[in-house]
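First, the structure itself, so that you have it in front of you.
Heads up, one of the protein chains got dropped from this complex, but the rest are sitting where they should.
Up next, chain A:
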Amino acid sequence: MAAISRDEVAHLARLSRLAVTEQELDTFAGQLDVILQAVARVGEVAAADIPPTSHSVPLTNVLREDVVINCLTREEALAGAPDVEEDRFRVPRILDEEA
């Protein structure tokens, strides 16, 4: 039985903000199924009482000293932007007109 269906892959693509083509959906569905069946092997390990590891280094909040340092200028920050207007990032509309 397949671990993941074509419809589920279409849903994942939407969540991932990827406008995939119909042909890609066919290909990815098959490939992701193979990969998921292989990685599902982690379920064979009895690990109910084992704590999870997110990082090999113990994580604590790291704060630098509260002193003023240089940061990017506005020009530098905007230099790589695909579209700029009035010294700001210009973006397409975010809300629907009807909304």
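Some notes on this structure:
The rule is short, and it goes like this: a residue touches a chain if its C-beta (ideal position, glycine included) is under 8 Å from a C-beta of that chain, and two chains touch if they have at least 3 such contacts; residues count from 1.
By definition in this document, contacts and distances are computed from a predicted model.
For the chain of the complex excluded from view, the name given in UniProt is "Glutamyl-tRNA(Gln) amidotransferase subunit A" [choices: "MinD superfamily P-loop ATPase", "Fumarate reductase iron-sulfur subunit", "Glutamyl-tRNA(Gln) amidotransferase subunit A" or "Zinc-finger domain-containing protein"].
Across the interface with the omitted chain, chain A contributes residues 4, 8-9, 12-20, 24, 27-28, 31-32, 34-36, 38-45, 47, 50-57, 59, 61-62, 64, 72, 76-77, 79-83, 89, 91-94, 96.
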